[in-house]
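All protein chains but one are shown at their positions in the complex.
Showing chain A:
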Amino acid sequence: MPESALTGTRIRERRMARRMRQSELASRVGVSPSYLNLIEHNRRRIGGKLLIDIAAELEVEPSLLAEGAEAALIARLRSAAESAGEGAEMERAEDFAGRFPGWAQLIASQRRRIGALERAVETLNDRLAHDPHLAATLHEVLDTVTAIRSTAAILADTREIEPEWRDRFHRNINEDAQRLAEGAQALVGYLDAGGDAETEVTAPQEEVEAFFAARGYQLPELEEGRASAVEIVEAAEGLASASARAQAVALLERWAGDARAMPLSRVAEMVEEMGPDPLALAARMGGDIAMAMRRIAALPGREAGLLICDGSGMVTFRRAVEGFALPRFGAGCPLWPLYRALARPMVPLYERLGQAGRGGAGVERAFGAFAVAQPQGMPKLGKSPLYEAHMLILPDQEGGEALTTVGATCRVCSKPDCAARREPSIMTEGF
């Protein structure tokens, strides 16, 4: 939660300003250093007595630490005002948030909702062009309509028509009307299913994604060796197409291998100790960096995005994280370290980044992104390898590095003067 996020950051800043060690503050307020570390890195909410105790130790007003919530709210208000671009009194945002916190929250949450809806519109736009099932069903419906139209016109316009022909055409129309009704129903059922563009299942890749999302990207039975990849996929209801099942089995088999090489309990300990750093994790546990990224993303309760793409840039695994939109179809933003890693195989990259807000507004949430491109499969003699890139997206990462603004995909990105832009944005026009 970004509201509490700033509280953790403020505690950390205060403590460092007072040159107090993390372990010292932790013992004074009676929590473990690792728990305090989580708080400071904004991965645990804080409030109540603990906040008051910490504030007392740091000799500040508790409200000063908690005020972060308001700062986050004000940032959202500013971003809402910038994207709407219409005469909101920018300099009075703080005043407004202070005096009307409820209204301010409403504006902020509506702003987020608008963003989600804009993405849904984009998704639906793309669907008509890219959804093979939809295209096939529409084709079927149009074929039937064509037959009905033509046959009905014959019956209406032909003055003298033999009874055999007339009967035959009547029968055809009847058949086609039936078919049309079924086709239309199938179409409505298909479009209606879920009704939610975010969660609707269509292409095999989306079935796979929905399969993982439904499990919260957690597979305890696989981690503990209680079930094989094939067993899990066979028991899964959502994986309807053969292609989706094959993709899921491949991903789960790799997952099982990861689990054996880097058991989750050990990964959790290491991350607790060293932070979510895939390089350090790979060095300590002896796996490769891409595997370490997958393991960090697999930790229960950790908010992390993970993207894997092949050498063509096609995303083969995607796990979204709030505040970092991933396009449903087609390619993402060329500025992502994911793609840059492909240009520098075996070189791990790290970048702090955030996605450009709507209508030129600033970044809404900051992330730290690790990326690396590694060869896929075993090397072959005299052959250049195929590369696969991973990108781990961790929210609310601190660090001195400047924040890079990236997009999701050009059509919904408002980043100005971008050298990587492929097509104009639909977000900036008309505002």
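Here, a residue touches a chain if its C-beta (ideal position, glycine included) is under 8 Å from a C-beta of that chain, and two chains touch if they have at least 3 such contacts; residues count from 1.
By our rule, contacts and distances are computed from a predicted model.
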| item | value |
| --- | --- |
| Record-based protein name (UniProt) of the chain missing from this complex, from "Glycolate oxidase", "Response regulator", "Amino acid/amide ABC transporter membrane protein 2 (HAAT family)" or "Acetolactate synthase small subunit" | "Response regulator" |
| Option touching the unshown chain, where A:E82, A:D176 or A:E351 are the choices | A:D176 |
| Which residue of A:E24, A:E118, A:D143 or A:E253 touches the chain not shown here | A:D143 |
| Hidden-chain contact residue, picked from the options A:V60, A:A88 or A:I154 | A:I154 |
| Interface with the undisplayed chain - residues on chain A | 135, 138-139, 142-143, 145-151, 153-154, 157-158, 165, 168-169, 172, 175-176 |
